[in-house]
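All protein chains of the complex are present and in place, except for one that has been dropped.
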Amino acid sequence: MTAGGTGTGTGTGSDRAAPAAAPAVAPRSGPAAPGRWTPARTATALLLPGLVALLLTYAMPLVWVARMAFNEPLPGGAIRQTLTLGTFTDVLGDAHYWRVIWRTVELGTLVTVFTLLLSYPLALFLARTTSRWRGLLVALAVTPLLISSVARTFGWMAILGSQGVVNKTLMSVGLIDTPLQLANNMTGVVIASTEIYMPFAILVMISGFGRLDPELERAAASLGAGRLAVLRRVVLPLTLPGVLTAGLLVFVLSLSGYVTPRLIGGGRVFVLATEIYDEAITALNWPVAAVLSMLLLVLFGLVVVVYTRLQRLVERRVLGEGGTAS
Amino acid sequence: MTDPGIAAREGHLVLDGLVKTYPGRHGAAVRGVSLSVERGSMLAVLGPSGCGKSTTLRMVAGLVAPSAGRVLVDGRDVTDTPAHRRDMGVVFQSYALFPHLDVAGNVSFGLEMRKVPRAERARRVTQALELVRLDHLAGRRVARLSGGQQQRVALARALVVRPTVLLLDEPLSNLDAQLRTTMREEIRRIQRETGITTVFVTHDQHEALSMADSVAVMHEGRLEQLGSPQEVYERPAGHFVAEFVGRANLLPGTVARVAGNEAEVEVPGLGTVTATGHAPAPGDRGSVMVRPHRISLDAEAPAGSGAARGTVLSAGYTGETVAYRVRVGADGPELDAEHPSGAHRPHAPGTEVEISWDGAARLVPAPTPAPETAKPGDGAT
Partner (left out) sequence: MRAGPAGRLAWGTLITVLYLFLLAPIIIVFVVSFDDATFLRFPPEGLTLDAYRQVFDNADFRSALQVSAVTASITAGLALLAGVPAALALSRLRFRGREAMESAFLSPLLVPNIVLGLALLVLFAPIPLTDTYTGLILAHLGITIPYVVRTVCASLAGADPRAEEAARTLGANTFTVARRIILPTILPGVVSGGVIAFLLSFDETVISLFVSGQSVTPLPVAVLQYVEYRSDPAIAALSVCLVVLSVLAVVLVERSLGLRRSLRSG
């Protein structure tokens, strides 16, 4: 009994609760009945492999990288084990990193806005269609999720490049004489990232549009609301929570996106993710990479806080005084 | 189907040969419904589920486009008018209240769509809520209302815009039995107070008979009969109406003689029965209908004093009534009879009784052999 307790007690602080339930039944079953499977003991046994795996592959690495942020980088990739805020102050005092942070937020914001704008009509269409092809249409919109983002990013390189589909088409039609600069810059990264994150947004929106009963739209029409009024006064307010959740997901994903900024950006778009990689692998400056990671996590936290505030506000308006009661 | 010759063109709301077919589905959901509703009256469209009554209502509301036929309001063709310009108040079966608005917000929605000034809007919302006795809950979120309260909000929301016609789709089906009775009277009261032309759809014959001024019985996309509640119940136009509106004993037979409004019908196993109702000619097929509660069973009466002699097969006590099943003669037809309980001791199974119905027999025309050729709106006048 106690062995089981210490076994899992080394995980995250919260999992101590599971073995803590065991002593409550201990006096009755006692050490005389070691083979008795109480729910707490069964749970401990069932959760143990997963907890060990998560400890090794997730909890420990995060602690290690957090610790690394307080070390001091030495020239040539060496690291001095110490406990200093020096790396933090160095990074935060450097205008270059502030530009990177700003770029990251800018990219995240642009990608989120465009992704939501383009995903909303599709999600609305999928949520409302009664077509018998609905299953296929949903799959078509969501399957890109499971397709390698490297492959999809490569596709965008073929579309946006100076010899790509868009430029070739525009030039052959005679609309432009010289290729548009669509890749190796922010424009290209925003276009490609928007497409990459659309399936996520559509998926979240569809599942968040449950309150969208077509009968409500008919009721609004019977009360004199035209299509635009129905959209603005009924559909939009009811779908807003789903849109917000999709926005959070896309923003968070694009803040930390690496593949698309690196490939489409062509080494000219610097965001936190590319910077973390370059510091860690190219410059071998782990403490700076760790500090940048911590900054990214702080950014994440801020986004989640803002989202929770917004969501509570919207839920209150949509559902009534914070309750799904009755 | 193009012109079924509706006499009542002057009706406030006229449905003229409405047809709805759905692509890919065999047969039509609505197969040519024509009827007329007088100004200020209340029409119940009654039928089993899937008979096309809700589709008909939705065509009137403009929510479903008819495949053929017209909808007229005050003689004006509104068939191509979109729902939001049709000016009809609709109460949906699910109420379809806007969950993101409070009670007052729901009620004022239609007024906002009509650009009614704020002050007048507030006044009319209050009035409408007073009408449905919900003025104390104006600020309440609709998710926090009981079923009956949601019902009233839906009603107020539909009425506040002063629509030309009020349409209700199964308005009471989501309420429990007791609330249903209350709301039945409530809707009737509000309809009388506002004097609004109303059509409601229901599958409940009690609702239809007790609330409406006239009842349209629908079956398999067709209008079977249109008439007052008494007409539909006492003088059903066919087998379906006879059995759907109340319980009925239907005894098939052949018309032997016709005399004015009476006919003598030869019923196998029972003999000659005199029934009221129109029979075009002797030799026609037809059924004699007797409602169970009009049949009396008497164990003391001498043989031959009633319409037939029979044996009680079973007796079921339901509290308010005793329901009997009796067989006429030795191997004649079986009949249902219903007596108020407590009047006298129930007859035990096996008891020989004299069966009588004191002129309550009604001749019901036999189903037309080829239903496709039947004129829609046969019973309509």
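By written order: A and B. Residues from 1 in each chain.
Note that in this section a residue touches a chain if its C-beta (ideal position, glycine included) is under 8 Å from a C-beta of that chain, and two chains touch if they have at least 3 such contacts.
Source: prediction; values computed, not measured.
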Sole contact to the chain not displayed, among A:170, A:236 or A:252: A:252
Selected from A:103, A:218 or A:233 as touching the chain missing from the view: A:218
Subunit A residues that touch the omitted chain in the full complex: 11-12, 14-18, 20-21, 39-40, 42-43, 45-47, 49-54, 56-58, 60-62, 64-65, 68, 118, 121-122, 125, 139-141, 143-144, 146-159, 161, 163-165, 168, 192, 195, 198-199, 214, 217-218, 221, 227, 230, 252, 255-256, 258-259, 262-263, 272-273, 276-277, 280-281, 286, 289-290, 293, 296-297, 300
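FYI, only the chains that are shown with their structure count from here on.
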Distance between chain centroids, defined by C-alpha means - subunit A, subunit B (Å): 56
Residues of subunit A that touch subunit B when the two form their complex: 211, 213, 215-216, 218-226, 229, 233-234, 237-238, 317-321, 323-326
Parts of subunit B lying in touch with subunit A, wherever the complex brings them together: 61-63, 82-90, 92, 94, 96-100, 102, 109-110, 112-114, 141-145, 157-158, 161
